[in-house]
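The complex appears here without one of its protein chains, the remainder shown in place.
We call the chains A and B, going by the order they appear; numbering starts again at 1 in every chain.
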Amino acid sequence: MTTSDQASGISTTMRDDTRGLLGKARTYGILAVILILVIFNFFRIWNTISNTATFVESGTVQQEYIRSLNQALNVNLTQVATIVIVGVGMTLVIATGGIDLSVGAIMAIAGQIAPLIFLGSIGQRFGMGVTNTLAIIVPLIVSSAVGLFNGFMVTQLRFQPIIATLVVYIGGRGIAQVLTNGYLQVFRNPGFQYLALGRPLGIPTQVYIMFAVVILADLLVRRTSFGQYVLSIGGNERAARLAGVPVNRVKTAVYVISGFLCGIAGLIVVAINSASDANLNGLNIELDAIAAVAVGGTPLSGGIATIWGTLLGALFIQLARFTLISIGVPYEFALVVNAAIILTAVYLQRQRSS
Amino acid sequence: MAVTQANSTPKQGIRGFMSANLFQNQGVLVFVVLIVVFLAGSIIFGSTFYSGYNITTMLVFNSMFAFISLGMTFVIITGGIDLSVSSVAVLTSMLAAWFSRFGLLPAIFVPVIVGTLIGLFNGWTISKLGILPFIATLVTFMAARGLALIMPKIFGIYLANLFPNVSWSWVDYVADYSIVIDRSQNFQAIIGNFLGLPIPVWLILIAYTLGAVLLQYTRFGRVTLAIGGNEEAARLMGLPVTVTKTLVYAMSGALAGLAGVILASRSGTALPTEAVGWELQAISAVVVGGTLLTGGKGSVVSTLIGVLLLGLIFNLLNFINVGGFSLTVYWQAVVRGAFLFIVVLLQSSWLRRNR
Partner (left out) sequence: MTSNDVLLEMKDILKVFPGIVAVDHANMQISRGEVHALVGENGAGKSTMIKILTGAYIRDGGKITFDGQDVEYRTPQQAQENGISTIYQEINLVPLRSVAENILMGREPTRYGLLDWKRLNTEANRILVQMGIEIDVTKPLADYNIAIQQMVAIARAVSFKSKLVVMDEPTSSLDDHEVHILFETIRRLKAEGVSVIFITHRLDELFVICDRITIMRDGKTIETRDISSITKLELVSKMLGKELGQVRRSGATSFEIKEVGPDAEMVLELDQAKNSPVLQDVSLNVRKGEIVGLAGLLGSGRSEAARAIFGADPIREGQMRWDGKPVSFLSTRDAIDVGMGYCPEDRKAEGVVPFLSVRENLTLAALPRLTHKGIINRDKQKQIVDQFIKMLGIKLSSPDQKIRELSGGNQQKVLLARWLCMNPQLLILDEPTRGIDVGAKGEIQKIISGLADEGVGVLMITSEMEELTEGSHRVFVMRDRRTVTELSREEISQDAIMDAMAHGESENNVEVQS
């Protein structure tokens, strides 16, 4: 019941906004930095190549250079793809004012189920085509179901999102591990592994998947009523409810979407490694995802969703990490620097919007 | 002059009793569960369970969580969260191990001071820079873990390279990735006994008593509760919000430092891969105890009960070894998750009935 006309000056909450001029500045800012890092790496790799006397397979420096660039690109895109896919789900959840800590555990569960299917007896009976399809569909159904459970806890049981997804974070990975008592499942399944090792037009499959996810999610947020509902719930849930927004359904849906996307990411990881390690699959990815979301411009308090921002944020963090390691900074330092980068990025966002 | 009178919605009987200041409603329930679990364990597993050895070992093991949970309680009461505690603990454990060669006191003070400094940094980013606690402590979480990983290299290699002329005998104690304690300097006395109880247990008692007094009987404590209840109002009331928030995180860091000291002295070697998931353990304990995650309401004593209950349950799980079926680590994780689920479920339905 405020009588003030202007925005309350006492309020300490600053909001990020990627739609106005400031938002564009921030988006271009991150792009600019990414570009700088990319160019820097171009030069660095060229330097390394031209100074090394040994040419491995082909003859010329140029071919070696291209090969190194290609390798660098692949490595980075591969690493970033899973983070972005998970990050998109995280963006939607955060936009409703929630959070999903269970993403890594869901990845592990999905990653465990696929090999169980195609390493089992189904393969003999139905042939690899059907088996591989099942090996993709079933984990996705399961991971979506876990997401549904998250949504259930948040909307029906009224758990706070951090606690609800904490439950799955703690117990979910345990379930994944229990499936094989902690042992690795190693395999060779080219059909299934096309998910990650395939190279249509020279670009890894998961990059296509990543872009598909980003584009679809962005359209969802900006063009559909569902997207509006997500934003209104995060902005003012009570108002949304009074305006007839199906709050519980939408909230549950974003957790299901997040679970589904984590399933995809989990399958990709397993496909890359030719093995499912429930102990490591998706470990700590929630940190990377949340960092990507925050750096990308989506406020953690909800009400705004910048899907492309999450992509940029993940790219930025990944590139920074890669650049540091490749110039010889030990991995451990990279962690520290990474942390500093995230802090700076988040701080700058707040500064610009004040 | 006519007088306005008003009754609040009264809670009679048992409910009224349990609205007392020190305990929260849920805290009493959890305390009852604690007793029940303890009795059940004693009946089922007999003297191995309630032996002095088992109990004191369990208490010393959980003392680390107890300290962290105490700090976490204050942080959560202000409506914030501190995700960095596990990384701070492991970092300070490495510092403790390294400084153990200078004696017991440096090995205690340096880690605690470093923990406090990290906590102050958290407090600064949160209250002065206005960064959300989740992100701010997430960042410290990453940075401190990175520092911990690199600590052996710093001490073992870099410093040695920087000053090659000095005799660096401690290089023997530093492996590629860990730091070994110097036992000759009596560092492990800290987990020794004093008047029959292990020192860490004494420390828990002292820390929690101080914490409870702080929360209930000092302005600092009341301001902490006010901040969590309505931070904007607290600010407008002229309360020292910024200073208090910063101190609360500093406290959390200091207590994490203390936990790190205990961690180092329990094992002979400080490993940077330890303490994983401790922040979640602490959050669980605080929530189990009944403190509201949204802040503004909480109790130090109920956190202690939460810590003990969680510790007791996992102590019990280790005893389950019926006919070869023992709970692997993985099943324990599942149980942990399920337990948290049940506790929160009970808490929220309890809360709803009480309103």
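Simple rule for what comes next: contacts are C-beta pairs under 8 Å (C-beta built on N, C-alpha and C of every residue); 3 or more make two chains touch, one makes a residue touch a chain.
As the structure is a computational prediction, the values presented were derived from the model and not from experiment.
Of the residues A:29, A:182, A:198 or A:235, which one touches the chain left out of the display?
Within the whole complex, the residue contacting the unshown chain is A:235.
Among B:239, B:293 or B:345, choose the residue that contacts the chain missing from this document, as touch is defined above.
B:239
Of B:218, B:318 or B:349, which one is in contact with the hidden chain?
Considering the complete complex, B:218 is the one touching the chain left out.
Tell me where the left-out chain touches chain A, residue by residue.
Touch with the absent chain occurs at residues 1-7, 9-10, 15, 17, 223-226, 228-229, 231-232, 235-236, 238-246, 303-304.
Touching the missing chain, which residues of chain B?
These residues of chain B touch the chain that is not shown: 1-9, 213, 216-219, 222-223, 225-226, 228-230, 232-240, 296-297.
Everything below uses one rule, namely that only the chains that are shown with their structure count from here on.
State, to the nearest whole Å, the distance from the C-alpha centre of chain A to the C-alpha centre of chain B.
It comes to 30 Å between the two C-alpha centres.
For chain A, which residues count as touching chain B in their complex?
10-12, 14, 99, 153, 157-160, 162-163, 166-175, 177-178, 181-182, 287, 290-291, 294, 300-301, 330-336, 338-340, 342-343, 346-347, 350
Which stretch or stretches of chain B touch chain A in the complex?
Within the complex, chain B touches chain A at residues 125, 129-132, 134-136, 138-143, 145-147, 149-150, 153, 231-232, 235-236, 280, 283-284, 287, 293-294, 328-338, 340-341, 344-345, 348, 352.
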